[in-house]
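For this depiction, one protein chain was excluded, whereas all remaining protein chains were kept in their positions.
Chain naming follows the written order as A and B, and within any one chain the residues start at number 1.
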């Protein structure tokens, strides 16, 4: 399909995304997820063709990162810039959990001329997503009371529950690798825990993956060592969704077995749910000694599972010995970025460029989330952009 | 009045603001202050109507904050962005007072393509405003000598003496709450010290308030515990101005008495002038032990005045029991952001949204200061913007 054909097809769909925050993929209808993928694809084509899709003459996009991040930060900055927004960083005290009036007030104070707030808050279980909703309510009130001329949209750039911009970028990658969303039906995707010499990696990526891929008829194998479970509610939800979409979700505890006949593999480390719960309590109490101790226990436990490395032997057992390897990056690559890690060096190298391509969808996904939040009929606006035909560079 | 009527009215006024830095409100004529309020109001209406008042195709606005700040930083970024300027932060050594060649050179080095420099420097008594003037002289020289293609304008984002963007935003709030500047004549405004569990809050807000509100015929009650005086020169000036404008300024030492029949109340903590003088000396000498000791003395002294909280009982004694409560935010709210503070929780809640509205004028005030610095006939340029009718978002 040409770009104009894609736009025309999009124009026929009614979007439910207008003026809605993007906080969890499973709060969105499948149609709305498809609309985001379509908008992202069209924006990507325009960029490649040198067309500028700038729709803001001015405006701010606030980045509120309560955690360090290079990749997501740059993706957010790229998406904002492409649409014409300037990024303004909000550097809050990162070690504290803000509530009540502080959140309410700050949300309004930064938003007098803001169009979007991108929030990353993944350190505390039970807090990140809640915080985003609290910000959202404060913005609702501010807009209703005439404090804000525009109700800024919120984009979840990673929370304790979901990492929707990552999961959607991953889905867009799969769509492109397999030709269509329809082709994903019946494919086996393995979301597997993997060994890492570090500790405390968030749960949001595996949860985001099972929470989204279960919508498209895939057979999901969720594999991890006993005791390394995710948030139970999310797993339950993913199971239900998988069933509804004609797929399945199976939990198992051997990486070796899980990988057999896989079409797609996503080996990635995370901390066990119950450890993250303890860690959250310790962080809340700023208990440094406790955190240090927990880290030692955790690393010692991890070390029992060094064989959870995605290596050549395991790869050979996947479909045609060539399952698509995925990772949100940076990966812990054995012999490259660490001694022993999530993935063997040669295996990673084989799929390295593909992981770059995978990451490359994220700026467009974020832009599409902003675009559909702001425009009721995204297809019509994209049509206007194409007609305007403003080039991005030069004359 | 419609936007176009406001613009036509503005076009008849001769502005004295062109190419002038904005450092102290009392250096500006009343007409020029009114022009800034008018420009700010028109820019605010345009934003609300979705019209982009962008007048810079490119250009930099330098933010030079020698102190942490979220609110003012975002206001400056918002104003800059609305007009088409990109913000570039200058992160200087914050603990040192720069003078002479360092100031002269840095001012030029950052200004080759700058249009404005926003400076916040409120830590050292006798230094902040002086520093801004030193920067101004360096820019004058650089421009005269052909080093700079444009003489960047300076906006005082808070100094040791005044906080003009805050005071002007507060005045704009009063103008809107009471219908007009004329309606402020004869109104009683109480600028009162209030208890806070923290220490060393700058004097610039109360000084800015009495220095500006005394221009508009208001009856100012400046209340504080004995020993908590402001810079004497500023109080003298405000008294003189109050008399000239047909109002008055009275100093007293009981919050309870001061609040009686007030139309407007501004209860806010500050450090006593003589303490700020000692603190400045200690900061200059980097005397950490001395600073620690002074803080203890000061907090102990503050603690004697915990009854200087604006509470329900005091509110009831104001005009109709409903004086307009103002604050520059964040307030120390008893039972909310601290145990005992400047204002009772319920009282604050009653006026909470109004304080947000109050803060919301600041970006437009800053933009108006920039706009009138750059354009000799701001009314004519606003007319051109309206005629151009460029929308800010979409098509």
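Everything that follows uses one rule, which is that a contact is a pair of C-beta atoms (placed from the backbone, for glycine too) under 8 Å apart; a residue touches a chain by one contact, two chains touch by 3 or more.
Not measured: the values here are computed from a predicted model.
Among B:59, B:225 or B:247, single out the residue that touches the unshown chain.
B:59
Identify the residue among A:23, A:41, A:62 or A:82 that touches the chain left out of the display.
Reading the full complex, the residue touching the unseen chain is A:82.
Tell me which residue among B:47, B:314, B:374 or B:392 touches the hidden chain in the full complex.
That would be B:374, which touches the missing chain.
Need a quick check: the contact residues on chain A for the chain that isn't drawn.
47-48, 52, 54, 70-71, 74-75, 77-78, 81-84, 86-87, 329-330, 333, 336-337, 352-353, 356-357, 359-360, 362-363, 390-395
Touching residues of chain B against the unshown chain: what are they?
Against the missing chain, chain B presents residues 55-60, 86, 88, 90, 92, 100-102, 105-106, 108-110, 112-115, 141-142, 145-149, 374-375, 381, 384, 388.
Just so we're on the same page, only the chains that are shown with their structure count from here on.
When the CA atoms of chain A are placed over those of chain B, what is the turn angle between 0 and 180 degrees, to the nearest 5?
120
Give, as an integer number of Å, the spacing between the C-alpha centres of chain B and chain A.
41
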